[in-house]
Structures are given as C-alpha cells and as structure tokens.
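Note that this complex is displayed minus one protein chain, with the remaining chains in position.
Letters are used for the chains, namely A, B and C, taken in the order the chains are written, and counting of residues starts over at 1 for each.
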Amino acid sequence: MLPTVNDLTFQAATVNGSGSQSANMVLTRAIFSLGIPVAPKNVFPSNIEGLPTWYQLRVTTQGYQARKGDPDVLVALNPATWRQDLEQVRPGAAVIHQHLYSTADARTDVDYFPVPFTKLAKTEIQNDTLRKQLTNLIYVGVVAGLLEVPFEAIQEGIRRTFPTKPGAWQANEDAARIGFKYWHENFSAHERRHVLRPLTGLTDSQILLEGNQAAALGCIMGGCTVAAWYPITPSSSVCENLAAYADRYRLDKATGERRIAIVQAEDELAALGMAIGAGWAGARAMTSTSGPGISLMAEFSGLAYYAEIPVVIFDIQRIGPSTGLPTRTSQGDLAFIYTLSHGDTKHLVLLPGTVAECYEFAQTAFDLADRFQTPVFVLSDLDLGMNLWMSPQLQYPERPFDRGKVLTKDDLDRLEGEWGRYQDVDGDAVTYRTLPGTEHARAAYFTRGSGHDELARYTESPEAYAANMDRLARKLETARAAMPAPVVETADSAQIGVIAFGSTDAAVVEAREDLREQGLEFSYLRVRALPLSPSLVDFVAAHERIYVIEQNRDGQLYDLIRLELPSQLVGRLRSIRHYDGRPVTAESLSRPLLELEAVPV
Amino acid sequence: MLPTVNDLTFQAATVNGSGSQSANMVLTRAIFSLGIPVAPKNVFPSNIEGLPTWYQLRVTTQGYQARKGDPDVLVALNPATWRQDLEQVRPGAAVIHQHLYSTADARTDVDYFPVPFTKLAKTEIQNDTLRKQLTNLIYVGVVAGLLEVPFEAIQEGIRRTFPTKPGAWQANEDAARIGFKYWHENFSAHERRHVLRPLTGLTDSQILLEGNQAAALGCIMGGCTVAAWYPITPSSSVCENLAAYADRYRLDKATGERRIAIVQAEDELAALGMAIGAGWAGARAMTSTSGPGISLMAEFSGLAYYAEIPVVIFDIQRIGPSTGLPTRTSQGDLAFIYTLSHGDTKHLVLLPGTVAECYEFAQTAFDLADRFQTPVFVLSDLDLGMNLWMSPQLQYPERPFDRGKVLTKDDLDRLEGEWGRYQDVDGDAVTYRTLPGTEHARAAYFTRGSGHDELARYTESPEAYAANMDRLARKLETARAAMPAPVVETADSAQIGVIAFGSTDAAVVEAREDLREQGLEFSYLRVRALPLSPSLVDFVAAHERIYVIEQNRDGQLYDLIRLELPSQLVGRLRSIRHYDGRPVTAESLSRPLLELEAVPV
Amino acid sequence: MAAPALNHIGLARDSYKGVASTLCAGCGHNSITNHVIKALYELGVEPHLLAKMSGIGCSSKTPAYFVERAHGFNGVHGRMPSLTTGAQLANRKLIMLGVSGDGDTASIGLGQFMHMIRRNVDCTYIVEDNGTYGLTKGQFSATADVGSVQKKGTVNAFLPIDPCAVALTLGCSFVARSFSGDGKQLVPLLKAALAHRGTAVLDVISPCVTFNDHDGSTKSYAYIKDHEEELQDVSFIPYFEEIEVDYEPGTTTDVRLHDGSHLRLHKLAQDHDPSDRLGAIRLLEEGRSRGQLVTGLVYLDETMEDFATREHLPERPLHSLGEAELRPSREEFDALMGSLA
Partner (left out) sequence: MAAPALNHIGLARDSYKGVASTLCAGCGHNSITNHVIKALYELGVEPHLLAKMSGIGCSSKTPAYFVERAHGFNGVHGRMPSLTTGAQLANRKLIMLGVSGDGDTASIGLGQFMHMIRRNVDCTYIVEDNGTYGLTKGQFSATADVGSVQKKGTVNAFLPIDPCAVALTLGCSFVARSFSGDGKQLVPLLKAALAHRGTAVLDVISPCVTFNDHDGSTKSYAYIKDHEEELQDVSFIPYFEEIEVDYEPGTTTDVRLHDGSHLRLHKLAQDHDPSDRLGAIRLLEEGRSRGQLVTGLVYLDETMEDFATREHLPERPLHSLGEAELRPSREEFDALMGSLA
C-alpha cells in the first residue's frame, strides 16, 4: 500500500511542565515551512507541572483547521496516560513510545516504535541543565524520520521557534538529530503509511498565529490606549501579547514615553472599572477576561450600558459553570453576556470565527464602542485564542478610527453651548458626548448610573426614565445594522442550512465538504454579532431545516435565534450542541446532523 | 348627586423626611378598622429628606390592590409639586391644600379646601419637638371630616400605628382633632362626593402587611438559621424584619442564646458567600438584595449551581439598569437571574404574586434549595415588598422542613461508607450529600467549582464533565415538576388568555373584572416559578391569543415562554410591557390589550 | 452691587457652584461641599480640568453639588477608585477629585481603595465619614467605632476600619483627617491634597444628622467637638502667592508640594513629624486608645512617583493621539507579518 501524503493527525502525549511545548512548535514550524498546511491543538491541564497534556497537529492539503478525533501518529511520553492514549489512535497508526512502556496485551492493529528516550538523552545530550527540555527534541527527530521530513526543515523549524535565541539552535538541532538518527538506524526499513512532501502554493501568504495574539494586534491597530486586566486562563495572553506589542510599537525609545497604559488590576471588577473610567475620559479602553471574570463584571457592564460609556471587553471563553475546566474551550457565555447585568440591559457582541477576525473585530469593537457609546464584547474562546491557526496574512487597516459623536470646544462654540448629553438630535438614538477636559464653560455634564434626563440631570420622572430606555432600545436597533453581517455560503440545491458562530466555523467548513462528498449539501450562515442580523430570517426562510450548531449545553444561540424569527419559521430550527470542553470536530457535527436528518420533523 | 360610598383613591403629596408616613399609616389603619378594604402605595424618592413623596390609598369594596392613576382626594403639602399634583386628580376631586398655594389659573373642575396647616400647627400644637411630625396628623383629621370617617376610627388607627407607644396616642389624637375640627368648622356645609361607611364581612381575617415582612416571617417559619445581607433598597427590610422577628422568636431570653445568625456583610459578594458557606455546612441560609447586588452575586451563584449547594436568594426588584431608580418598582431581573453566571448555569426561581406567597414561597424556597441542592431565587419587587397589602391571614405551616437527601452517620454505617456525592442513585438526578462534622470516616467529600466526577474528585475528563452537566440539566427537569404550579383562572368562553407574574397580579385581577364588564372575557394564568410549568402549553393551546404582561422593557417572560412553546403555538403570544417604575395599573393593561385586540394578528 | 471677587484665573466663587443639594439640612456632607467649593475657588482650579468622581451614597451624591462646570461621574457602589484610576491614566491633565462615604470606602470598596493607594494614583480622595450608611437609613458602616450606639439602640461590636490607618499601612503618600465642621483646617488640607501629585486620602468626619447624631454615637457633632485633637494649625500658600514668614522658627514645618505651593504646619499640642510614617501610625493608635480623634496632616511623602508618571505616560491626553501615533507603520506591520509566516 502506498503511504498517504500530507494527510495525517499527529499527537504527542506528554506531561506538562516537561518542556514539550517548544518541541511541538519546532515540528509544527518545520512542516509549515515545507508549504504544508497545519492545524495545531493544544490540550493542557489547569496545572503547572506533572499532569497529562496533549498536542495535536493536523496536516491536510485542504488546510482544515478543526480538531480531529483519532491520531495517525502518536508520540507517547506519559506513562500515566499510555494505555488511554493508545486506545485512541486509528488502526494502522504509528506509535512512537518510551521503549519501557509495555505493549503486552496491547492493540495489535498499530505499529510500535519503541525508543529509549531517557537513555538516549542521558548518553547523547551533554547539556545537563537543558537535558529534560531537549529530550523532547529527540521525538521531533524520530517523527521527522518516520514522516520523511527533511532534516533541513527541522532546522528551519528550530530557527523559527527561537528567532531571538540563535545560541540555542545548535543544541536543539543536535537533540533532534539524535532522534532522526535513531529512526534511520532502527526503523528505516519499516513500511511507511504516512509521509509528508513539500508543497507549493497552499501556504503562500499564510501565517501562523493565535487568536489572542491577533486580538492584541487588533487592539494596537485599533488605537487602544488603556488596557486593564486581571490574569485568567485563557485570556491572559491577550494583554500579555498587547504588552509585548506595546513595547515594540508604543514605546518612544528616546524618551521612554509609552503611548498606552496597561494595568494589571487587583481583580476583574477593578479591571473593567478602570477601562470604563478611561473610556469615559476619552481613551479607547479595553479589558479582557474569561468566565468567572465575566460574572464579576456584571455590575460595571450595566453601568456602562446605562450611562453610555464606550469600552471593549474581550471574553476568551472557557468551560463553565463556575471555575469549570479553566483550560478547556466553550461557547457558553453567549446568552449571559448579551444581557449582562440586572434590569433591561442589552449589549453589542462581536463573534470572531477566525484569527483574522480576532484581529479585525478588535478594531471594529473600538469603533463600535465609540460610535454607539456602549460596551462592546468580543467573544472568542480558548480554542481560537490559545491555539495556533493558519490564517491569511492580516491586513493593514485602511480606515481611520471612528471616534463617534464627540463634541469638541469648537463644536460647542458653534452650538453656543446648546447641547444635551442624552438628546437624540440625529434620530438614530445615538447622542453626543464631550470629553472631560474640554475647554468650554458648557462642556461638562454629569454621568451617573441612576435616572437621568436628556440633559444628564438627575431625575426620577417615570416619563423621562421610560423615554431614555426606549431610546436605548432604539440605539440597539441602529447598531444592529452596523454590526458585521453574517457570512453566508449558500448551496443552490440545499434544503438544509447550518448556523454556527465563532470557532465552530472550522469544523463546519470541514463537515460541509465531508457531507457534500456523501451527497448532502447544506448552506452555511455564520453569525458574527449580536444583535442578530435581520438577514438571518431570509436564510431560515430559504431552507427547510436549519441546524444551529454551537459549543454549549443549553443551545444559547439556538434560543437567541428563535426569539428573533417570525413565529412561522421557528419550527425549522434544530439544535446541535457539543460541550465536553474539547474543540468540536467535523465528525461530531456531521454525525448528529445525519442522524437528525433521518428523523422526520 | 349622591356621594359614592367606599370607592375612592386618596393621595397625599408631601416632602420626604417630614414625617407624613405615620400620618398616612393612621389614616390607612383607621379606614381598615372600619372593615373597608384598603390598598396603600408609597412613592418615595431615593433620598432621605426634602424631595417629593406621594402616598396613595385606594379604597374599593372589591378590595382591589393595584395602583390607580388619578386620585379623587388629594392632600397637597408639597409646594414643589403642587401644580403637577393638581394636574393629576380626577375632575370633581377634593383638593385639600396648604391655604397659601395659589389656585389662580388653576383647574376649575375640582373642589378646593384650603387649610392653614402651618398656622394651625403653630397655634394649636404645644409640643415643640413633635410639631413638624404632628402637623401631618392634622390632614388626617381633615380627611376624616371630608370622608365622614368617625373620629373613633382615627383613634383606633393611632393605636394600631403606634401599638408599643401608648404615650404618643394622645398627642396624635389631639393633632388629628385639630384637622377634624377645622373641617367641621369650615367645610362641613360642602357637598360630599365621596364618603366612607363601615362595612362588615369584607375584611374578616384580613391583615395588612408588607411583602418583605411576610418574606421575613416565611424565613422564620422556614427554619432559616443563617442570613447574610448588605443594605440596599428595596430589599433591606427583608433582613431588618427578620432581625426583629428573630429577637422575638429566636432569642432565648434566659441564656441570651440566638438560634439564628444575621450578619450585615461588607458587600453582596460576601453576603452570598456567607450564605453559601452556611448552606454547605448544613444551615438553611439566605441572603437578600436588589438589582446591583444581584449583578455582584453572579459568580457565587454559579458556584452554588455547579457545586450543588442549597441557598436562598431574595431579589426585591427595583428598576435598572445599573443604579436606575432605586425606589421604583420593576420586574426587570427575571431573565438575568434565570441564567445568572457565565457558562451553562440555570436556576430555580420562585415568583410570589401576593404577600401571602412571599411568606409561603420563602418557606418553599428553603425546602426546594435543600431538596435540589441548588440556589433558589425568590423574585419579589419594591411594590410587593415595601407596600402594605391587604391579605388573608397567613397560615401556620403544617409540614416539617424537607431537608433533602442528607446522609447521616447512621446512613453511612448502613451503606458501609459506599456513596458518591454526585452519584445519581435514585434516577432523579438529585444526589446525596453529607454535612461537615458528620462523624464517619467516609463522610467527607471535597466541594469545588471546578470539574469533578461522581465521587467529587477533581477531573478534567470530557466525558465526566459532560455527564455531570447533563445530570444538572436533568435535575432542573426534576425540579420543574416540583415548583409551584401556575394559578389558572379560565373563562369558559374566552378566546384570549393573559399570562403575568409577581405583583402584576393585582392589576390583572382588576383589569379582568373591568374588561368583563366591557364584554371582554379572558382567561388568566399566573406564572409562579421558573423553570416554567409544562401546563403553560395547554393554556396557550386553549386560547387564540395570549397576552404576556410584565413590568420590564424587554418582555423577559414573553421571551422565556416563547422558548418553551412548541413552535406552532409561538405565534399566539403578544407582549404588553410596563416599565416606568410605577406599579402597574389595571387601566394600563386593559388599554393596550384592547388596542391590540383591535389589530388582527 | 459690587463685582464678585475673582480668583487668580478670573472666576467668581459662583463658577464653582453645583446644583442645589438634596441632602438633609445640617448634614456634614453639605459643609464639606462648601469647603470643597472654597478650596477650588481659592486655588483657582480650572473647572474644565476637574473630574469629580464618586461611588454611591449620600456622600457620593455631593459632586453634583459643586462645580457644575466640571465633568462628574457618579459610578457604582464602592468602585470609584477604579473609575478614577482609568480616567487619570486616560488624561493626566485632569484633576481627579473623588468623594466617597465610609460605607463606600471601608465596606464594599475597601479593596479598590487600598489598591488605588498602592498605585499612588494622582487624586484627592475624600471619605465623608459618618460611621453609618446614610442613604440606606442608618446601618453601621465599617468605620463605626466599637461601642458606638445605633439610633435604635444596637451597640457596635466590631473594631473600626480606620481609612487613615489603612492608608498609612500601605504607604499612602498623603494622609490627613479632618472634620466637616472645621473649615479652617479642612480647606487648606484640601488645597494641599489637590496640589499633591499622588493619592491624597482625607478622612473627614461628617456627622449624619438624621441617623447618627444622637447620644451614644461617636460620630455626632457633639462627640467630635468634645474629642477632636488638632495636630497643627494648617495653612496653605499657593504657588502663585508669596510666602510670608509669620511663625516663630521651630514651631512650624513647611512642606513644598509638587506644584510649588507650600503647606505650612504650625504645631499645636503634639509634636508630630508628618514625614514619619511609623510615628503617624503610633499617633493614630494612641489617639484611638485615648478615645480622641486626631485631626490634621498625618503623613506626607512628596517623593513618591504617581502612577501615571511611573507608567511613563505622555502629558497629552491619550485620546488626542491619532492613528499615526498609535499604529505601527506599514513597514513595521509587514515585517511582523513576515515573522509570522
């Protein structure tokens, strides 16, 4: 049998804190440098050292980015999960393992490649301090041997993984070569089932980056000048990346002056409070957090909604409720965020589905926040935020910032000071504000979370209250039209449609091609914002059955859509939910979809 | 024209902090003591002294408890609102006012009764320190004169208002008599349009009490032993009343021992944390709060849901978003509370619609919390909680506490220690717990808000996570059947139905009779809990059009119901919303209902 | 009618007025409002540069009652410090003036209060301290003294959280205590706090006439008058006025503030060096154990860098920075993309 080319799933099962992460990066960068599309997924514990961790690397010529269930190649370096890891590989898989792990009574439908990693490391690696770390590079070499990856690619992978540490290149290369050599000396005669071959044209102007990194860069390009955050997985890397970019792009090396303030707050309440204070004073301000942090931000979110203060809030979702599984992915905050805070509060929510959108929507978020003077939530998740994704290069923004309706001193002069903070002069329910510090005797107004009239004066008048609430509702409608429209891909003959959002996209794209091959076509609409686009109704109307696919237990998007549909269309909707904390696979969508299709409505 | 008997709305417009509240109580108790049904509403500012406040007292033989728009009798003692107050009375109203207020260019369709209150107080009231306070009693006397309330009733009203201060009776009586006398000397010749006449049979075994007082008594009868709270209007009086009842019923006078701990916490996070800690340790524990406090309780609510800890949370709703109008009523927290906290969290919610239910549901809440080991929210509101309502006497509970599935030392002996905290042995998704302090070597388990298996051990297993989440969803279904069923009153011929909840009840009951008189019958279903009862579907199915009536902007119950209905019934629903902070009136329901009925679906 | 007196930026006292107070007549907070107006007027603060910040409570309403011509922000309960921190970072030019209550600061807001101090955010933070929750009708707050009696008779069992002591423990750069009834002391302290660059905490005892001014309360007018111990005679000489020497040497400490103004402290009964933090802690502790309320400037450190300085922020407001200053160039961007390929 000929080996399959450029189509496999690799998995490394290791122990966290053992330094396998950089080895996995080397392998990933090596393969990518051959022009082969990659899709890495990191499954790690909520722990610092000693617990199981898995790294999955998918290689497909289609460039699929979704997780795949069962690996074709396994590197097993964790005795605690050895048997369980072995259970999960496909029949025919190549299993590279510590040679001491027993294969007695183990599966017989796979190929075993025992490697004495510890012994090799002890005898062949000279550097005592780095030995533990470098041991992992040995398996990179073995895998390169197995998959016929040229060693030059591994060298390239090393250089790209440690671009700023050329001093470390040689040691890593040497370690990788130990494994590469071991393969060739012991297993080269073995028949290969999978190989990798350089490709051209598939990864041109593609890059590899994490969603949180993209979001951070989006904040830089979007003109963010104040960020306040509190560490929490999986959102920490948004502000950590932001700080790194700020060091590069916002620091005046001559004067030491910084054109951004990034504050590690004492908790999430303070983080959002600082961002709101900054937004009120005119800065483009943001915070980023995850699950528990979102819960703690409820009160302040309501204040910003009601007092109409621009602020951007990133929620990199992890699995809840409560602390839940802090290192597992989810789309479980959607509904909660949409109406975050008591009373009739409703927010603008952006739903990036790709890393490019993490970048783009970060910028959009600041524009929308300024334009609608309200909190804008950007909902990403652990999968999108913390995994590397292959993406087209990001685009330099062509447009200037949209700072919204801000009255300057000159404007006020022109108006002779006649203005009202909450007066709807343009009929779009969006009103004008001034920034503190505006040098005009009538610039000031008073901001409060309690009842206020059009001139921002305190009032308990029932009429003023209701009128203001009605305007806020209308403002949401104005905003609805300004939110990123859904991405729709219709299939001419399709009777069924699929609606999804966020990182589920990758699996839907793949499932769509899989099912098309099986003769089942569906149209696809990807929601990119709340409030929902009116065009959703047309999509539903154009299809007989609609599957809403999402990564939470309660079908939150499914519910939100049902509430927006004319009643006669509601019955077309069906819900598919995936919520075990692992990124969704194409198969876990297409299987229930096929099952449900078999059942009459 | 003969005067109407026992059918009027009285309104006193005063300034807060001026002591009018006790005068209003005297009048209310006086009328009630005549066997005449009363319905008081207090509209007060978020302020301590000097701002407008209104007291409305409705008298009907039907015993209607809803607010009514325009008064028949006005006492105007606030110069700041004089003109506005005057605008609002009905044609033909009796307007008792400070004689200095100008009536020039004022309405001519009302009767003016100018009274020199300040002068009377100065000359006739001897007590210098109490003069300001007692001035208000003067208008009580005037009103008694106007409405032909016998002075003995006023005396009775005084005694009932100050039951523990007999020393104050005479001074109050004297002050009231000044007004009574003034009426008779100056206005007795005037033709009366409204009079009050003693009644029998209508108020037998009726009492007057506030919802928060009833809730506090419910907590006492429900066996609450730990309460932690943070002051906030309009919920403070729940725990303040609880403390007063505790002094009476939970204090061992001999030893000083208290059979309840009531803690004023440093904020709402701590308040709920204490209640959860106590619930975990086996106490029946509660907290109570309003709007902003609910937002602050989001994180801890999710913990209690996911770790399955019984706790009772009262939300006495006020109008939001944010600080909103702290002294105005609302039903705006419903949807937010149902899914309070990030991730797929879902709670049990009780919706008392009467003060008797505030009492009853407080007890039910503790039973449900223990039985389902989960937070139970009791949603009342400012109108229900802080106004006096006429109610049938409360019932002494007949049943013992339902403490749910708690394994004792003996149980564990019997089981030989074989048990799992999150094991669904009974098939109802409700599992067994032990209390800390249980003297058995296998009693202990570890409680956490992070992933756990059936034995309460830490796990990140996707399967264990999903299985647990599924069980929690099933537990909600078990609970659904145990929640208080809706109260349904069907009208045989009715094509339309009305659904409401909470304090809206009073207005619906009245609107129903009003519309019946106008020839429009409707059936009425009052929702009393979330998750919604399945019987709701039958109700909707049995009527052509359903009006969901609620006191919030976004139609929160309307949305929740639509999500529970089979799609073919969704189209039957229409939404009527009232959200200006004032308790809803019958008229403000029947008017839009009639309008909507005139429009074809 | 004589023309109103103008301050050194040409504004009359009226320019510093706010809307009418809705607090109770006689409330200490109203007096503080007047002292604040006086201090701002005499200091000649530009109204448009003032940012009035507050939480929730009777005290937190007061920013509406002074300088209507300044922006104000009445946020949520206990979280004014974070709003203030963010606004200060966004625009260093703003003169941040926070007003809070004892409940707002020492109960729900304790954490934010302390972390703001730790960062030395440039702001004046007034605690209008009445030992009670005025707006929610008279419950004890965390600054209520042990043994203080509530109107209904309940006795407070817990030691108070003293905002000044807490601030000192954290090394707050400006700590003072005063009394709403003592404008002579409070006004110069307010001016100094405003001139100081860093967090200036002013704990001002401010009786609540409605709920905490009775016998048995340790925050009543009568009690404070009987128990106040003034540390110093405080006077403030703004940078735009000349310094006159009017005290005998040795009796007076003169502190130069960031903007060149001077704070002059003429010692009274006790000899306290306001640059001695440990001494300041002892002073408060000993005062407390004597049952006395020590007022005046407790501690001052003019050397500590404020937060925005430490963060190296530009002097210009951050909102005035445009695309060119905030976005990397196309070349830098392309280089970045290249490194990700």
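To be clear about the criterion, a residue touches a chain if its C-beta (ideal position, glycine included) is under 8 Å from a C-beta of that chain, and two chains touch if they have at least 3 such contacts.
Predicted, not measured: the structure shown is a model, and the values here were computed from it.
S.K.: Which of the displayed chains are touched by the chain that has been omitted?
M.R.: Hidden chain contacts in the full assembly come out as A, B, C.
S.K.: Using the touch definition from the top, which of B:Val26, B:Ile276, B:Leu560 or B:Val584 touches the missing chain?
M.R.: Answering carefully, the residue with contact to the hidden chain is B:Ile276.
S.K.: Tell me which residue among C:Leu6, C:Ala25, C:Leu159 or C:Ala269 touches the hidden chain in the full complex.
M.R.: Selected residue, touching the omitted chain: C:Leu159.
S.K.: Which is it among B:Asp72, B:Glu124, B:Asp267 or B:Asp383 that touches the chain not included here?
M.R.: B:Asp267
S.K.: Please identify, in ascending order, the residues of chain C that touch the omitted chain?
M.R.: 107-111, 114-115, 118-119, 142, 157-159, 161-162, 165-166, 169-171, 277-278, 281-282, 285-286, 310
S.K.: Tell me, which residues in chain A touch the chain that this view leaves out?
M.R.: 17, 46-51, 230-233, 236, 264, 266-268, 292, 322-323
S.K.: Contacts of chain B with the missing chain: which residues?
M.R.: Contacting residues on chain B, toward the hidden partner: 163, 205-209, 217, 220-221, 223-226, 228, 248-250, 256-261, 263, 265-267, 269-285, 299-300, 303, 393-394, 396-397, 400-401, 403, 434-450, 457-458.
Going forward, only the chains that are shown with their structure count from here on.
S.K.: Could you tell me the distance, in whole angstrom, between the mean C-alpha positions of chain A and chain C?
M.R.: 43
S.K.: Quick one: chain B and chain C, Cα centre-to-centre, how many Å?
M.R.: Centre separation, chain B to chain C: 40 Å.
S.K.: If a residue has to touch 2 or more other chains to count, which residues of chain C qualify?
M.R.: 76 - these are the residues of chain C that touch more than one other chain.
S.K.: Scan chain B for residues touching two or more other chains and write them down.
M.R.: In chain B, 46, 292, 322-323 touch at least two other chains.
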